[in-house]
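Every protein chain except one is present and positioned as in the full complex.
Order of writing sets the chain letters: A, B and C. Residues in each chain are counted from 1.
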Amino acid sequence: MTTTASLSGYLTEIGHVLNVRVYFEDTDFSGVVYHARYLHFMERARTDFLRLRGIDHRTLAAGGFGEPMAFAVRHMDIDFLRPARIDDILEVRTETLLLGGARIVLGQEIRLGATTLVTAKVKVAVISPEGKPRRMPERVMAVLGAASAAPQQPPA
Amino acid sequence: MTTTASLSGYLTEIGHVLNVRVYFEDTDFSGVVYHARYLHFMERARTDFLRLRGIDHRTLAAGGFGEPMAFAVRHMDIDFLRPARIDDILEVRTETLLLGGARIVLGQEIRLGATTLVTAKVKVAVISPEGKPRRMPERVMAVLGAASAAPQQPPA
Amino acid sequence: MTTTASLSGYLTEIGHVLNVRVYFEDTDFSGVVYHARYLHFMERARTDFLRLRGIDHRTLAAGGFGEPMAFAVRHMDIDFLRPARIDDILEVRTETLLLGGARIVLGQEIRLGATTLVTAKVKVAVISPEGKPRRMPERVMAVLGAASAAPQQPPA
Partner (left out) sequence: MTTTASLSGYLTEIGHVLNVRVYFEDTDFSGVVYHARYLHFMERARTDFLRLRGIDHRTLAAGGFGEPMAFAVRHMDIDFLRPARIDDILEVRTETLLLGGARIVLGQEIRLGATTLVTAKVKVAVISPEGKPRRMPERVMAVLGAASAAPQQPPA
């Protein structure tokens, strides 16, 4: 295993797990993580979930899955339960809750050890470069819907 | 009017309006504003709403309203309807929807001209420096609850 | 004067001044502004300096000044002298030090009242959408080089 292998997290039977470190840049004057930063952590996790299933943003934008397209967040419902602090290593867990023709609903959770810090329900749509809604390409649907036959475990 | 007067926006009969410019830093690779940046715009607006009512974060943290305390976002429900773009001047509108002893619920809306781009319901709580929930000080309640007698208009 | 007029700062005889508020998002765990945020403040000031001279990024990228192009920072030499804090209103001062065919050198200073917090020398180049260096268009040169005949004062 190379040093970059774990950068993208790992797939589970029902989704994906990404470890994220809290740095100076993520904290604010109050001493804990700035609330909007959790959305960054969740976006990184969604990106790496897709990446490990074979879909990356650059290819998507370049038309590698049909016409050029991108994912856009349409709705978020977020509970900020407990704060994360500098130096923490967080675990971002992502699951597909619903997979429709025009949108995906994901459940995301940020944990510190056994403690849940943030939970979110995220609705994502596929859009054209001009921002018009698009149907999700079959290939993307197939990739996202299929539970990985042999779920990858966290490397020992 | 000085050049900094309008930096904090203005109070309305039922809330507050802040104008925000979209810069390079707010956009991403997709060409539009990164979704988490709207939370920054809304946090700036909440801060300036409080500021124009006489409450600033530094005084709050230093115990100027009783024991040292801070506001923390507990819940957000956000609809991302249309994207903002570089150079846009956005209008962030904030209203108090509910004012309880331990939390405030605010309604926020980001507009470009007559078009609504983002709407959010934001639940904010008062916490101690250690993150414990605190009752909202009477003085803060009074300030937030009172509709300004003579609402300030946008300077002509 | 509308509430948005002062959002872009104002031109001076030799450059530009922009007022910037420090918000939660700009601070970190140490209680002061995160060092990289000063680069954001300086980028906003450069953008508004160009804007008040009639050049905006969207038009530039769309080919409104010849072929599509963008400005890119090539070099920065930055002194972080004193920290800014939450709620501060900073003044970002920008001057053109050198205006060549392929690059601009700007001097930038961030002040809190009479105190200088950060100074920087910034070398900016014009590039194509693919990142290739380009000669600066005559029209951009003319606009940037010409000291405004009647320098705008801060609105009283």
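Please note the rule applied: a residue touches a chain if its C-beta (ideal position, glycine included) is under 8 Å from a C-beta of that chain, and two chains touch if they have at least 3 such contacts.
What you see is a predicted model, and the numbers here were worked out from it, not measured in a lab.
Novice: Taking the full complex into account, what residues of chain C touch the chain not shown?
Specialist: 29-32, 35-37, 39-40, 43, 57, 61, 70, 72-80, 82-83, 129, 131
Novice: What residues on chain A make contact with the chain left out of this view?
Specialist: So the residues of chain A touching the missing chain come out as 1-10, 19, 21, 23-25, 40, 43-44, 47-48, 51, 56-58, 85-87, 89, 154-156.
Novice: Spell out, residue by residue, where the missing chain touches chain B.
Specialist: Touch set of chain B with respect to the missing chain: 24-25, 27-32, 34, 36, 85-86.
Keep this in mind: only the chains that are shown with their structure count from here on.
Novice: Kindly work out which chain lies most centrally, taking the average of its C-alpha atoms as its position.
Specialist: Closest to the centre of all protein C-alpha atoms: chain B.
Novice: How many degrees of rotation bring the Cα atoms of chain B onto the matching Cα atoms of chain C, given to the nearest 5?
Specialist: To bring chain B onto chain C, one rotates by 180 degrees.
Novice: Which chain has its C-alpha centroid farthest away from the centroid of chain A?
Specialist: Relative to chain A, the chain with the farthest C-alpha centre is C.
Novice: Where the CA atoms of chain B average out and where those of chain C average out, how many Å apart are those spots?
Specialist: About 26 Å, centre to centre.
Novice: For chain A and chain C, what's the span in angstrom between their mean Cα positions?
Specialist: Averaging C-alpha atoms per chain gives centres 34 Å apart.
Novice: Of all residues in chain C, which are in touch with two or more distinct other chains?
Specialist: Residues 24-25, 85-86 of chain C each touch two or more of the other chains.
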